[in-house]
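Only a single protein chain was left out; the remaining protein chains are all shown in position.
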């Protein structure tokens, strides 16, 4: 199966990230697809993912701070809005259904494999610019899109989760984010940005963030 | 006339800012109230204010990055959303009616008296924490509220502008922001925060930001 | 054996960090003490530590940016100076002696357990203030001091490393950094800072950074 078309930068960075397949075809992902991931592991993952989303939202807010134009600001702030007013409440709801109440969720102690990714993203964004932020955010946003697209229709106990990312809404978001990244690159570095030294660094950011996503799935699979 | 009640920190900081009255009763403000501010000056102010709002929105996005809880994130991100999706389009619309099109507005060269304030806020926020950001943002948000409340019903050619800030919607926002600040202070520094050394620094931030607001009105009045 | 006296904040935070003993008495540390740590593991650790020091120096530079006074700036900038002009060249030299040249050292790929700590520190510093930075930097600076003081005189193949941290120079640095932290706390939050809500957050930062140091030793012991 070919990868979804989320734009030019994604296609390039994806090809250059040694662990992209390890991430998108991770045993955790396959266990979700086949429905044999133990429920406690899924819940542990969801709790960690709640904390992850908090910091991920902060990273998108930082993208709004570092935006260069009103349209970049709007794209970034709309993403923050969606995360804190829609995606995070969904996590609260799913967890509540499983007997994890809001207080327990809030009290989740962040695992090192969890914080490694979000702090890497936030630090790259603070120390670098909007592009560094995009290159480190992309593996999460677009990788989940690619996984969702591949797993769509698998059914099973985790079909809700699968359809969240495989559905039209999330796929559209991935196309929009891919376009935001491509436009931001051309706007700053010109159409030949991929031939600049800067391009290698952005690709390295994408590759490292991909590696950290693998670590996140490892944690999810181990359940601790 | 007594000041509106926007909470405890505001009451304290306002009393300690030597130029608070100079800011809120500035000749620019009085000219708006009496309707004798020359139209070109008002338009010049509006154009500068458009650029101001861009950076002010970035500062609120930084508050979302620096938030400590989901509720602080939501408050900050809702403000960014309102600024970039509502208040800034309103500026575009008013300017368009006056013959200043979007391209001209976007091309506005930021005046030093304009950038002094927003960069002061953003830098205080980057170098400090959420509270430093609140103390520097407050004179603008709450000062406009106090001015709007005082000028409400004045009528005249600038009544639209006056009612924007004097109206119930903006006044509610001021109460909410005042409460956000009070809660953030207690949450971090306890109920006796005003007796800590830190309090003097926050008050200094508020006073300096007030001084920079005076500079902004000076620029508006001079029309250059 | 009692812990070295590096000041009041350190004594408090150390007692509240559940993994402090696990960090300072880690199997990696014991293997260094007894001299039975395999050489390749030590070299792998040194290479990772070189990358670590690069980012650690950046974190101390951020402390200079976030300083509140000339004396805080001087303390922070002197540390950066020592790290980039003395400690890092020492790593280069030791590695060179072992056949790892400068180019190979520069090309070291950062392990996730390595970056987790430095990015946590840098992000805490960017998002928070000088105190957040101090609370996250302390476990490394002062923990190495405590380990060095305990291991001093052990001899063996790693005695150079041991005496670097156990020696008078580094011990003095630890006393100075401890005093810098204590002064910074009182200067901002007053003498009763430990009773403020803020104190819990600083202690949490110290505890999490300690946990990430354990992860760093784990990586060193595993040698990958």
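As written, the chains take the letters A, B and C, and residue 1 is the first residue of each chain.
One rule holds in what follows: a contact is a pair of C-beta atoms (placed from the backbone, for glycine too) under 8 Å apart; a residue touches a chain by one contact, two chains touch by 3 or more.
Computed from a predicted model, the values in this text were never measured in an experiment.
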item: Of B:70, B:100 or B:113, the residue in touch with the unshown chain; value: B:113
item: Selected residue (touches chain absent from view) among C:64, C:94 or C:152; value: C:64
item: Chain not shown: contacting residue from B:45, B:60, B:126 or B:165; value: B:126
item: Those residues of chain A which, in the complete complex, touch the missing chain; value: 65-66, 68, 126-129, 132, 186-190, 195-198, 201
item: Hidden partner chain, residues of chain C it touches; value: 54, 57-59, 61-62, 64-65, 67, 70, 73-74, 76-78, 80-81, 84-85, 88, 122
item: Footprint left on chain B by the chain that the document does not show; value: 58, 110, 112-113, 115-116, 119-120, 122-123, 126-127, 208, 211-212, 215
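As a convention for this text, only the chains that are shown with their structure count from here on.
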item: Residue-number overlap at the chain B/chain C interface, same or different (half cut); value: same
item: Rigid-body rotation angle, chain B and chain A, from Cα fit (steps of 5°); value: 180
item: Chain centre separation (chain A, chain C; CA means) in Å; value: 31
item: Rounded Å distance, chain A centre to chain B centre (Cα mean); value: 34
item: Junction residues of chain C, two or more chains touched; value: 126-127
